[in-house]
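Apart from one protein chain that is not included, each protein chain of the complex appears where it belongs.
Each chain gets a letter, A, B and C, in the order it is written, and its residues are counted from 1.
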C-alpha cells in the first residue's frame, strides 16, 4: 500500500493550485457581476472565456478524460486530486473544461458515439465552444427508480420521435447549450432494464421547448440553469440513437460512475474551502473575551471536519483506484459509498462554517451558502442517498451464505 | 397540570386555520408572482393588502400583543398556537399584522415609547400602514456578543448624532419601512452593560443610506429585504431616545423574549407544514414496487418528526407559560432552550421532506426550500445556538454548590 | 394550559425527595455489599427490607396504582414526578414497592384478576412480601412482533398445560419471586390477535425450571435476575387463566401502557441524576488550566442534556395526561413516542457524564455505567424503538386523506 501521489500528479496539483490562486478565486466576484441582472440567461460572462483561454494555453484542459487521446490520459486516481482543487470554486470546473454535465456527456460520446456524433458534438465540447445537457429526470415520476421514466422515443421510418417532459436538465438555460442526451422508453414491453434508450437531440430541433428554469433554494444558477424541457413530437435522425435501442441503462451506468466520482472530488474541494474560510475567520473574531478559535465547540467542529474530510477523500481515492483497476462495474459499491458520504460530509462542514461566520455565512458575501445549496442537490441527483444505501446494504448482505431469497 | 387549550384559544385556532386554508395558502403563488422581477424592492404585492383587510375585518389582527388595549389581550400561551398556525405560510404573519420585526418593535414602543412615539410610529404600525426595522447587528464585529457593537449615538445639543454601519436590518428593503430602532454606544466608558442605547431613526432622515440588501441562500426576500444601512452623521431629536441613555441592553432583553418565542411558534408551524407535505407526497410516489410511505426509512423520518415537533411545541408552550406567570426574565433559560430547539427540529423535518420529494424539494415548486433557508437564519439571529447553549449550561451549573468561581 | 404540579403532588415530591436523600442514596453502597459474592441469587439484602418498612411507615407505598383503593389514588400525571424521583436510584423503586415488573403485574391483577387471584397474589405483592415476573419474550422468535410467540397454553380438563421456553423473565432469579404471568398460544387457528392468552403460573409448579439468568452488559442484576425459564408440561388450574382464552393481547395492551410510562419516568430520573453527577464533577476537575466546567464542549453537553430532559419530561407528562383523560388506548401514540424518546435521551446524557468523568465513569464507583446498561435494555424491552417508530409513522400517515391502501 502506498498513499503517495505520483510526481506527475504532484506537478499538476501545484500548477492547478497556482492557477486557482492567481486567476480563479480573484475573479469569482467579477463572474457574478458580469451576469446581467435582467437577462440572466442570455448573457455569458466574458471573464469565463478569458479564463478558459488561459487554462487551455497552460495545458490545463479536459483533464477529466481518462484513457483518451483527447484528454490528458489521466487515470481516475490521478484526476481525483486535481478535480478536488478545481471544485473549491463554483466557477473552477468550467474554466478547465471539466464541468458537469459536459464531462459526463463527453465521456458518453467518446465511448458510445459514432464518428459523426464525435465530429459534430464531441469536438466542439472538447474545445469548450458549446455546452450540453443530460435530460433524464422527469417531474411526474420518482426518477430515483429509473425504470419509472416515461418519455417515449419511438422509431418512425428514418427518424425517432421523442415525447415527454423532463426537468433538471442542467445547463440547458445557457444559450451556448446546443445538444441534449435524452433518455426515454422505446419499448414498454421489453424486459424491465431494456426498455430505455438514449438519443442525441439538438436543442434547436422543432418541438423542443425550454419551459422554465428551476431554482435551487434561492439560486437560479444563471446562465447555466436547470431547465424544464418539453419534448413535443421532436424528430431526429435515427442515427442519433446512442449504442442502440434499449441500451439506455447500460449507458447510464457507464456515464454515472465517473460523473459521480467527479462530483465527490469537487465536493471535497468545496469542503476544504469551507474549512479554510472557517479557520481564517475564527482567528479574527472575538466574543466573550477570546477568539472564536479558542472556543471548544469551534475546535470540535474543526477536528470533525478534518477527520471526515480525510476519510471521505480516502474513500473517494479508493473508489477511483478500483475504477482504474477492476472497472466501474466492479467498483459500483465503492462508488455508491462515496456518492453518499462526500456530500453529507461537505454539507456538515459548510454548515459549521456558516454557523461560525454568523449571518454573513448565509449571504452572498462568501461562497458558503451557494456551495451548501449546490451540494445539497447532490444528495438527490443521480439517485437519493437512500437508494444508494439500499444498494450498499444489499451488496453487504449477499456476502452471507444464508441470504433469504426474498431480500429486496 | 392541564394540557388543554382554553375554549377561547380553540375558537381562534379554528378561525385562523380556516382563514389560512381559504385565503392564505391559495394566494402564496399570487404573492410571488406579484413581486416584480425587475424592481423587486419597489413593488408591493397588492394581494397582501387585500388579505390584510380581510384579516382585520375578521378581528384576526395584532393578536401578538399581550396585555395591551391595542392587541387582543392574549397571553403568550394563548397566542402560541395561533402564531404557529400563521407560521405555516411565509406570507401568513404579515397578513395578520403579526410579522417580525414589526411585532418586536411594536412591543418596544408599547412598553418604552413616549406618547409622541406611540402616536407617530406605533399607531401606523398597529394599523399595518407602515413597516419598521431593527438595526442592531454590525458587519464588523461578532454581534453575538452585543457588547461588541460599535455604532455611536452621541448627544449634541437637542439632538443625537448616529454613526455606524448596520446590516441584517430586515424589512428595510421595503419602501413602506419608515422607522428604525437603532442600537449603538453612547458612552464607551460606562459599565459594560450600560454603554448601549436604542433610538428611533426615521429612514428618511438625511445620512441614512441603504447600501444594499443581503441574500439568504440565494433568496433576496423582496420586497422585505435584509438591508445593510450606513448611518452617516444622522441627526434625530433627543426625544427619539428610548427609555434613556445606556438602557439599550435592558430594552433588548425585554424585546427579545417575545420576539424569540414568536419565531419558535412560527417555526413549529413551518415544521408541521413540511411534515404534511412529506406525508402527502410519500403516499403518491412509488419506487421499487411500493409507495415511499411504505419504506422503513421514510417512516422513521415521519416518526422522528412527530416526536420532535411534539416535544418542541411543549417546550415552547412551557416557556410561554413561564413568561406569563413569572416574567420574561425568570423564563430566560426556557426561552434560550426553545430558541435553540425549535429551529433545529424544523430544519431536520424540512430537510427530510426535501429528501423525500427529490429535486422538486429544492426548487421553487414547494415552500420547503425557502422555509429551510429562512429558518436556517434563526440559528444565528438574536445570537447563535452556541451562545444560548452556553447560557443554559451556566444556569445549570449554578444549581450546584461547588460552583468554581472561574466558570465562564 | 397549566404547567404547575398540584399542591398534593408538590407535597409528595418533597417527601420522596427527602426520603431519597436521607435513606436511599446513602444506602446504595450497603445494598451492593449485602449481595453475596458467591450466592448472588439466594441472598436478599436486609437493607432493602429495612428501607421498605420505613417507606411504608411514611405512607410512601404503592403510589403507582391509579384509581385504586389499594394504591394512593394518584392519577398518572400525579404519579409521574414521584416515579421520576424514585428512578434516580436503581434501588429506589423497590423501596416504595413501585418496581417493575411487579407494578405492571399488580395492575393486571387489579384489572383482570378474580377475587381468588387477588387474595392469593395481589395481596402479598401489594404488601411487598413476594415478587413476580412476566414471562412473555421467547428466545426463538422475534418477540417484537408478539404474534410470533410460540409457547402453548392448552386446555386439558380442569387444567391448562403450558409448554415453551421464555427468557428475560426479569425478577425470576430472586427466591422471593413466586408467581409468573405467562403468555402463550392457546389457539393457533384463531384470528391473529386472538391466539394468545395469559395465565398465572406459580413458580413452584412442577415443570417450571429456571435454566439460567441472563446478563446485561456484564451485570447479572442479582438477586433480581433475568431468567430463562423452561415450562415443560406445566399444569395449572383452569381458573388461573386471566380474562379468558385468546385475550392475551388485550391484557398486554392494558398492561404495557402504564408499564411503559413508568419506565420513562424512572428513566428521566436516571438522566437527571447523571446530569447532576456530571455537573458536580466538572466543577472539580481541572485540565489544561481550567475546570472542565469551563470547557465549551462540556457546556454544550450540559445544555443539550437540560434541553432534552425538559422536552422528554413534558412529553411524558402529556402522555400521562392523555392516559388520565382519554384513556390508554387513545394515548397509544403518545405512549409510543415517550417509549422511544426517554431512553434515548437518558442514554445520551449518561454517556456524556461517563465521558466527563473519564475511566471512573465506566466503573462501579458511580451509578452511571449500571444505569446506562439498564436503560439500554429499554430501547428493546416491550418492543424495540423501530417498532414503535413504525407505529407512530403509520398513525401520522393516517391523518392524510390520500392514504394508499397498501401502507403497512
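Observations on the model:
What we mean here is this: contacts are C-beta pairs under 8 Å (C-beta built on N, C-alpha and C of every residue); 3 or more make two chains touch, one makes a residue touch a chain.
The model shown is predicted, which means the values in this text are computed figures rather than measured ones.
Among the chains on display, the ones the left-out chain touches in the entire complex are A, B, C. The omitted chain makes contact with just one of the residues A:48, A:65 or A:302: A:302. In the complete complex, the hidden chain is touched by one of C:182, C:278, C:370 or C:397, namely C:370. Touching the omitted chain from chain C are residues 38, 137, 139, 141-145, 148, 167-168, 214-220, 226, 285-289, 292, 295, 297, 354-355, 358-365, 369-370, 372-373, 376-377, 379-381, 384-387, 390, 408. Listed for chain A, the residues touching the missing chain in the whole complex are 1-6, 77, 275-276, 279-280, 282-284, 290-291, 293-294, 296, 298-300, 302-307, 310-312, 314-315, 317-318, 321-322, 333-334, 337, 340-341, 386, 388-390, 392-394, 396-397, 399-400, 402-404, 406-408. Interface with the hidden chain, as seen from chain B, comprises residues 295-300.
Assume only the chains that are shown with their structure count from here on.
Because chain B and chain C share one sequence, their contact can be compared position by position; here over half of the interface residue numbers appear on both sides.
Among the remaining chains, the Cα-based centre furthest from that of chain B is the centre of C.
Taking the mean of the C-alpha atoms as each chain's centre, chain A and chain C sit 52 Å apart. In this assembly, the C-alpha centroid of chain A lies 37 Å from the C-alpha centroid of chain B. Contact of a single residue of chain B with at least two other chains is seen at positions 386, 390, 408.
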